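One protein chain omitted, others in place.
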Amino acid sequence: MNVAIIGASGYTGLELIKILINHPKFNITYIANSTGEENVQDLHPCLKDVIDVEVQKADAKEVAKAADLAFLALPHKTAMFFAKELLDLGVKVVDLSADYRLELETYEKHYCPHEDKEHIKDSVYGLPEYYSEDLKNAKLVANPGCFPTAALLALLPFIDYIEEGSQIFIDAKTGMSGAGKGLKEVTHFGHLNENCHAYNPFNHRHMPEIEEKIQKLTNKEFQINFVPHLLPITRGMLVSVFATLKDEIDVEKILEDRYKDSEFIRLRNTPVDLKSTAGTNFCDLYVSRNGKALFVNSSIDNLLRGASSQAVVNANLICGFEEYEGIPKIAYVP
Amino acid sequence: MNVAIIGASGYTGLELIKILINHPKFNITYIANSTGEENVQDLHPCLKDVIDVEVQKADAKEVAKAADLAFLALPHKTAMFFAKELLDLGVKVVDLSADYRLELETYEKHYCPHEDKEHIKDSVYGLPEYYSEDLKNAKLVANPGCFPTAALLALLPFIDYIEEGSQIFIDAKTGMSGAGKGLKEVTHFGHLNENCHAYNPFNHRHMPEIEEKIQKLTNKEFQINFVPHLLPITRGMLVSVFATLKDEIDVEKILEDRYKDSEFIRLRNTPVDLKSTAGTNFCDLYVSRNGKALFVNSSIDNLLRGASSQAVVNANLICGFEEYEGIPKIAYVP
Amino acid sequence: MNVAIIGASGYTGLELIKILINHPKFNITYIANSTGEENVQDLHPCLKDVIDVEVQKADAKEVAKAADLAFLALPHKTAMFFAKELLDLGVKVVDLSADYRLELETYEKHYCPHEDKEHIKDSVYGLPEYYSEDLKNAKLVANPGCFPTAALLALLPFIDYIEEGSQIFIDAKTGMSGAGKGLKEVTHFGHLNENCHAYNPFNHRHMPEIEEKIQKLTNKEFQINFVPHLLPITRGMLVSVFATLKDEIDVEKILEDRYKDSEFIRLRNTPVDLKSTAGTNFCDLYVSRNGKALFVNSSIDNLLRGASSQAVVNANLICGFEEYEGIPKIAYVP
Partner (left out) sequence: MNVAIIGASGYTGLELIKILINHPKFNITYIANSTGEENVQDLHPCLKDVIDVEVQKADAKEVAKAADLAFLALPHKTAMFFAKELLDLGVKVVDLSADYRLELETYEKHYCPHEDKEHIKDSVYGLPEYYSEDLKNAKLVANPGCFPTAALLALLPFIDYIEEGSQIFIDAKTGMSGAGKGLKEVTHFGHLNENCHAYNPFNHRHMPEIEEKIQKLTNKEFQINFVPHLLPITRGMLVSVFATLKDEIDVEKILEDRYKDSEFIRLRNTPVDLKSTAGTNFCDLYVSRNGKALFVNSSIDNLLRGASSQAVVNANLICGFEEYEGIPKIAYVP
């Protein structure tokens, strides 16, 4: 199947290209960014002698001629304009931005007015372990945020066992690639090297995303208190979920039962690390309990499971392919 | 005043030497490690042309001849034998190990049988912001653990406002120097670089230390749920304290009131980072609230405020000097 | 074709496994290390749910039953004993150690007495760009050292143009994985992080390897002055070759002519970096001239082109497959 990548300049665009080059079912026929002036090899020097494609200035009609499915690796707000046009032209869309992840009301509260109220209703949230049935028939996938992916996979199996009304705390750590390739003070090497700090504590847009998905999937409401941190590394994401259980239950068993058939979830009996998931689509999980205090620990590659490889899994599912087709399980990483 | 450093080979021993070289009141007259075969310049190449002292094989009687106060930078269990002998010889002791930090019972439960039941009763816990009066008359200081230092300074001001019976969660991150200079798999560069993971979740010896000090200082009992992480950096420590408040109080004011006279506490209005405290004795604090959910965030240099510079502050106090004499407030760090 | 990997515990063993899992022509049928007590998933946690093979205690006769070709990722001296036995049993060998790289005399001068004088004569030095014809008929490949790979690919095209009798200087920088997974002081995170230094200047075993190959391939003798450095990163290798030319020639053209048909050599018009080759078999080259002063600059992944992926290229060649079959050209790296 012919696919397009819109937004090829950033980190997630590059990862999409790298996964799709070797994918047995998808064939990249169109690559675009906002300027469209270079060969993809000049945009990403690591692709020299690997792929030889001119980058286009993104144009929905050209996409529709070239491809049946488009990946949008665009900033929120830009994405919805493209998605709308593409869907109307009959192109399936996997959107990596936030534009179709939330209920309209939640979106407009935390982001901006929404310009595609028609399609937002039909989008499917692309967390395959929880939405695989809906994904089979979807035309528009909202690829989850990186933090919500890691947090929900850790937290959802335990929601029924958590004391109602208690606070849930999430302390998350991410490599800097989540902040993008643009030049910013927080990702200046002189700032981040040998450093670590929280940012937007209790005030990050992924917090309402986590709250809303819990409510929709479990019909329970919890206050999620989310504090993300920046790590002095390039990629990888580690999440600590802390909660108060109703009873002193067998927490390992709950995880095992929930994920025994999941291709890309691995349960660990020691705390998870970044190195084991870096470069792959795996989410590694570990759980521990101290009386009624719960600690669930997850690790993903923020650019892959947190963005591009999960997007390709979603593309596999909406196209009727196997979930794992062309998805990286091993990597040549530090 | 003449001072001895016992245990000069490790990271905290080196930091003690560096601080004391420039201290206006203390004079290093004796440096020892377990072998005693080198000049200190060979042990620590950065000290070449800075200090020229032969390292002794540690001997308490020689210490007593050479010095009035000894810093013990030794493993727990080894420390108590030296401390006992030194105290009986009239030498004041600042012990950086765990041997005198806890009540006898707590110690023996989490460490090993104690061999100096006489002096453990009289030791003072060297957290200056909370024990300054006791320290003035102390002969034996138990220098706090690095995690308890950062956690207690963040948590103690809020204990009275936390919902009784609720769980307190602490997610802590430390540079690898806390694991020492010995060769271990977790501190192999190939393991730790571009990595991050929890270790001993809910099962670290600093957890009962935090619980006991809260109980002793506030007469309240809380279950502390402590999860430390290893960061891919050499030094620095970042702590997130999460708790549930009784009411939606003014959390900034509580911190300001508590620490307005503290020489080495700085309140920040953005999340704290490692870079601002690295190489100094400062503890930086930040606090945030989400309804009744509390986040207190502290940063220290794990080898200085978490060990060696706090030890020298304690030495200043038990000797009647000013708290800040010779204590680093700025550093030439990355 | 069935293949065995002997020496699966180290970094190069792991990389061999990862490449061969996805190789279209080779099938891993035997994995061994010196103890043989674990599943390969326990040896390398990143392989969980990816490959499920019991690691054997290495035994040549068992290898011969299971495989037609063996990769030896063993220390020098250990490797020759295995190679000898395997070759006598009719198994093809790609040896990643130093044991068959040098002429007997050179080997015994810089390493130790050689125990397989029979096969060392017939081994082929596995630098595909210079030995592809010999490799087609080889039964024993000596996979080049990492530094010689990067240095020879940069230097060999210019040998005829360098002033006779002049000194050639090579300043090389490598990630720490070249020093192996064993615990050593130089690869302790506390030593290497935020650090960089030379080691074995003018005295590294790869120096005679470079000198000998130049002499054998060009019939010219030059004194190679080689200084390797350790970089505070996990993988990647960067080499600066400095030499004095006879004349002010067109150095770019020489490189282009030499490598225009080479699948895994990329010529760059700016200095090469580590990131573009990390995780791949590419060697990137750049050249610059200042009057008669020459600078040739190469970058490889020390574990892949400097070891495991070059080994699989060599295996492809001796088995009559295409050079590039199953060889990584892109990677999911920081």
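Letters A, B and C mark the chains as written, and numbering starts fresh at 1 in each.
Basically, contacts are C-beta pairs under 8 Å (C-beta built on N, C-alpha and C of every residue); 3 or more make two chains touch, one makes a residue touch a chain.
Owing to the predicted nature of the structure, the values given are computational and were not obtained by experimental measurement.
The missing chain, though absent from the view, touches A, B, C when the full complex is examined.
Contact with the chain not shown here comes from a single listed residue; of B:Ile21, B:Val186 or B:Ile249, that residue is B:Ile21. Of the candidate positions A:Asn22, A:Asn193 or A:Thr270, contact with the hidden chain is made by A:Asn193. Residue B:Asp301 is the one among B:Asp116, B:Glu129, B:Glu212 or B:Asp301 that touches the chain not shown. Listed for subunit C, the residues touching the missing chain in the whole complex are 166-167, 169, 171, 173, 191, 193-199, 201-202, 223, 225, 227, 229, 231-236, 238, 240, 242, 244, 271-275, 278, 286, 288-293, 295, 297, 299, 333-334.
Looking at subunit A, the residues touching the absent chain are 11, 176-177, 181, 183-185, 187-190, 192-194, 232-234, 334.
Counting over the whole complex, subunit B has residues 15, 18, 21-22, 45-50, 175, 177, 194, 233-235, 266, 268, 275-276, 278-280, 282, 301, 303-304, 328-334 touching the chain that is not drawn.
Please note the rule applied: only the chains that are shown with their structure count from here on.
Chain A has the C-alpha centroid lying closest to the overall centroid of all protein C-alpha atoms shown. Mean C-alpha position of subunit A lies 37 Å from that of subunit C. Subunit B and subunit C, compared by their mean Cα positions, are separated by 46 Å. Multi-chain contact residues of subunit C (touching two or more other chains): 177, 194, 233-234, 334.
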